[in-house]
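Complex shown without one protein chain; remaining protein chains in place.
Naming follows writing order (A and B), and every chain is counted from residue 1.
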Amino acid sequence: MSLNVAITGLHAADNPAPGLGVIRCLHHPKKWDGKIIGLAYDVLDTGIYDEGLLDHAYLIPYPNTGSKAFLERLQYIHQQEQIDVIIPTLDSELTVFQKIAPELKSLGIATFIPPKHITDRISKSQLAEFCESENIPYPETIVIKDPGELKAAVKKIGFPLMIKGVYYEAYTCKSMEDVHQYFELLRLKWGLPMILQKKLDSEEFDVCCVSDKNGDLLGAVPIRKTRLTDKGKAWAAVTLKNEQLMELSRRILKKLKWSGPCEVEILKDKKTGEYNLIEINPRFPAWIYLSTGADQNLPKMVIELAMDKTVSPMAPAKSGICFVRHATDLVCPMDYIENLTMLGELHYKSSE
Amino acid sequence: MKQEKKSYVKPTIVRHSVGVTNKYGRPPATVPMSRLNGFDVKELVNEYGSPLYVLSVEQLRQNYQDMFRAFSTRYPGARIAYSYKTNYLKAVCSILHSEGALAEVVSGFEYDIARNLAMPGEKIIFNGPYKTRDELARAFTDGAMVNIDNYDEIQVCEEVADELGRKFPVGVRVNMDLNNPPWHKFGFNVEAGHAYEAVKRIQSGGKLDVKGLHIHVGTYVDDVNIYSMAAQGLVNFYTVIKEQLGIKLKYWDMGGGYASHNTLNWAWQSAEYTCPTFDQYAEAICPILLKGPFQAAEAPRLFLEPGRALVDEPISMITTVVSQKRLPGGKRGVIVDAGMNVLSSVQWYNYNCQTVQDSGLTLEDTILYGGLCMNIDVLRQNAVLPPLRRGELLVIPHIGAYNLSQSWQFIYLRPAVIAIDNGKIHLIKASETREYVQEMESVPKEFNTYSIANKN
Partner (left out) sequence: MSEIFKSEVTLSENGFLFDHGSGLTYTLNTTGQFIFRQLQSGQKSKQIMEKMLDEFEVIEETARKDLDDFFRQLNELGLIDL
């Protein structure tokens, strides 16, 4: 059956969004049967101009514009392109998609994302509580709600430690001066609460997972990032065979009853050898295309799940597969930019 | 030959920059809001002047009913005491009282407004850190619920009780370490043991009787967990004072702070996604309180003291563009006739601005300035608006909380307030006049030589 799939997160500049990787998975091993519709937030979202990947591109409102405007725009695009499934890939979109999921469903558009009460449990300020109550190992964490608590918390955790904003940004602190400096910086930007976390002498691993509506793990690709950009994003990585990573991920998703894709970030404490959960990103990672090499096409699996198919667990990912991120320049005529700017959409001829 | 002419919009050219190139990326400020609660916006301004506050009575009643239903269906007998400070226009208070709201007041002035609106004492909750001896005496005599804030006040209350020769029931305001920054200014801290000490002290004095507990966790608190923690804290505290001091509560009061549908200036997400519903607040509070140390028949009465959650939404402001200019750097500035003196919450809220007339689809990043002669008078640092001409109107919705009660008179007269109810307009506050503003002033004769000399 040919399905029309819409995907967000098309901007791949210095901090690539996952949408393009998802699309490339769909085109693997051969070109996707239905239409691929790119949903972009800016005329210069780079992926729009990767001609072979998309059939159509549309601009959509930012989620903060309001769910009504967001839904209306998707309705319009649906009328043009008959969308079967949407795969959102950005953290900032999750709430709006959770909110409009019922309306999308009644329009005949499927999504496969976890509900809000589940994603709330893994928010930065709630995660420690979740780990505590479900007996999941995690680095010692204190959530700071009042500047007055800072000193005692630092004393309790000790150096080095990580200081994290509620939504974004994290810094390593080695001294009280560092703590004060970053505390002020994060407070201005993101306010409180703030998260203090012990920085373990550790190795970092990521597992891209997909689980079904009971939270049962169906596919997972564990990796080690072998090279990072100065922003800490993966630029090279290798897939692993590691039962402990798999086991911990499986346990976490089952406890959460997670349904959908996610990226689980895990640290292995060099001293104790223990695996600790540090974060769960409620979406595919930007390196998701690597999953095709490991014989686990997780985006295709999510589409099956969205279409309510029964999906059985995949064989373990193939280990020893690598990826290197490679930036390239795309060339296009001014017409493309004009179309998107003036009409908010772009249609590639090849798809007609 | 006469040809049909095209309709006209002001010519514009907008340079493309990041963010502006997505024509779908912006709030629909360009969908003109030509009518407000069924009336033509221009006509309202023609009749009542600009700027103008407009109250939707229907929306106000609806908010009250929604909140009342959410709480009273989960906690039998729950009551709403409207927080006067949010907006104490007599008409607004009256509408809420007619729906069944009690009055929550924090000063003698507000107390007086409530009594003047025929609220009986027993329907008034008297809070706040500063109540005078006379006000306390009056409140006790009237049978109002008085929530004590500090030790000095315990002392004064006892003296008043002595004078009146009776023992009076009182509530105790407590605070807990729940949020940031914690509201330690008000009441007695539970964690530090101050609240327990205060209750013990009041009981041992023998002149007052602790019958209520009050907490108010903050304002615009959009995290329902904070309410759950506060509710649990009250339950725990009640259990302790019941067992150890034999206290039996008649009421507990969860205060206000429920968020309204406005987005805070520094918020990461729009309030649409973060502002809980009344049902969510009620669900976070009521089931926990109901597990308190009592049989169902002895459940303390639950009070809520909402302010902004009731009155923010129902009031809009209409304002007029007085000028549009280019700032160095190319950004557009628009000045309107309402300043932060009548919209003080611009410090907190990123208010929406709706155009009234159809100004075309070209949008531009704009600094929206208020009309005061003060550089800080900025209503929005970044509003995305179509071209606007002098005389055109903007509607700023959801501004009913605090903007009126905290307004200050500065260089202009403050605007009128109208209420729209069932298709009828009522003037509920006329715009100020110079005479009204100067009514309490006088000029001693000795200062007045200039005007006397120039009279003839």
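The rule we apply is simple: a contact is a pair of C-beta atoms (placed from the backbone, for glycine too) under 8 Å apart; a residue touches a chain by one contact, two chains touch by 3 or more.
Just so it is clear, the structure is predicted and the values come from calculations on it, not from any experiment.
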| item | value |
| --- | --- |
| Residue among A:75, A:281 or A:341 touching the omitted chain | A:341 |
| Of B:232, B:265 or B:362, the residue in touch with the unshown chain | B:362 |
| Candidates B:10, B:90 or B:426 - the one touching the absent chain | B:10 |
| Touch residues of chain B, complete complex, unshown partner | 5-16, 326, 330, 360-362, 387 |
| Residues in chain A touching the chain absent from view | 334, 337-338, 341-343 |
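One rule holds in what follows: only the chains that are shown with their structure count from here on.
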| item | value |
| --- | --- |
| Averaged-CA centre spacing for the pair chain B and chain A, given as whole angstrom | 39 |
| Contact set on chain B toward chain A in their complex | 16, 18-19, 21-28, 177-182, 263, 266, 268-270, 272-273 |
| Residue numbers on chain A that touch chain B, as the complex places them | 40-44, 59-67, 69, 73, 92, 95-96, 99, 145-147, 167, 190-193, 340-342, 344 |
